[in-house]
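With one protein chain withheld, the remaining protein chains of the complex are depicted in position.
Let's look at chain A:
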């Protein structure tokens, strides 16, 4: 907003510099923070986005020219991209769903009073503290029939026809990183849902018990409505996080076998740092960004409606 628009026309007789100083004051106060944010967030973002429309290949000294939408046209024909997109959906969907279900069950269990609850809570939240690379390595070893027990257990239970490494099986490989991710991510849901559970007034449950509600009916008509806003926001955060989260996949399968565990995030990593095609990688990243923005917007709208109702 300019000073001319603000001041009543023809009345302000103060000198121009003084009026300018008054108008600029709030912007000067916020300038350091704004400049910092622009420098460390917006500038790299804009440069990254600009790569999507340029031909940036690290090993080609003549690259860098403007190519318009060429990368996006290429992407539409890229079978590996579409496979990675499908893989991203199943990787994200199953991971979030299972993390949420087990996290909710864990939170409900930890909300019950029992002896040693404090210790149990601390132990249950432990996986969250394990570095993702370490947990990926551990799970990769556990799925390895030479040193790990899991293939033998699955074979013993009759789930696998032979004690093979599922990470090497194109049909099953995705389940390896998903299992590791679920194990690693349950505590996030458990912590946030437990906090939300503990904020529900106890006498509501008592009133419902007297009104004649069974434990399941109490869960449905009290617990779920109270948790809904928290569920919406945590599911959104985790979905965005997991869709972008390639650590476990890179460590456990590196996208293989035959690209069956390649997700968009790991495909971007491969394009940028293996093939050194930064332009194409940026274009893929933009598509992922757009998809996640649309998804987040939907969840935020859903949460607003939930909050308005509650």
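Operating definition for what follows: a residue touches a chain if its C-beta (ideal position, glycine included) is under 8 Å from a C-beta of that chain, and two chains touch if they have at least 3 such contacts; residues count from 1.
Following the convention adopted for this analysis, contacts and distances are computed from a predicted model.
Looking at UniProt, which of "Multiple sugar transport system ATP-binding protein", "4Fe-4S dicluster domain-containing protein", "Quinol oxidase subunit 2" or "Succinate dehydrogenase/fumarate reductase iron-sulfur subunit" names the chain we cannot see?
"Multiple sugar transport system ATP-binding protein"
Touching the left-out chain: which of A:204, A:233, A:276 or A:299?
Touching the chain that is not displayed is residue A:204.
Any idea which of A:121, A:165, A:221 or A:244 touches the chain not displayed?
Once the missing chain is taken into account, the touching residue is A:221.
So that we can see where the missing chain sits, which residues of chain A does it touch?
201, 203-204, 206-214, 217, 221-222, 225-226, 309-310
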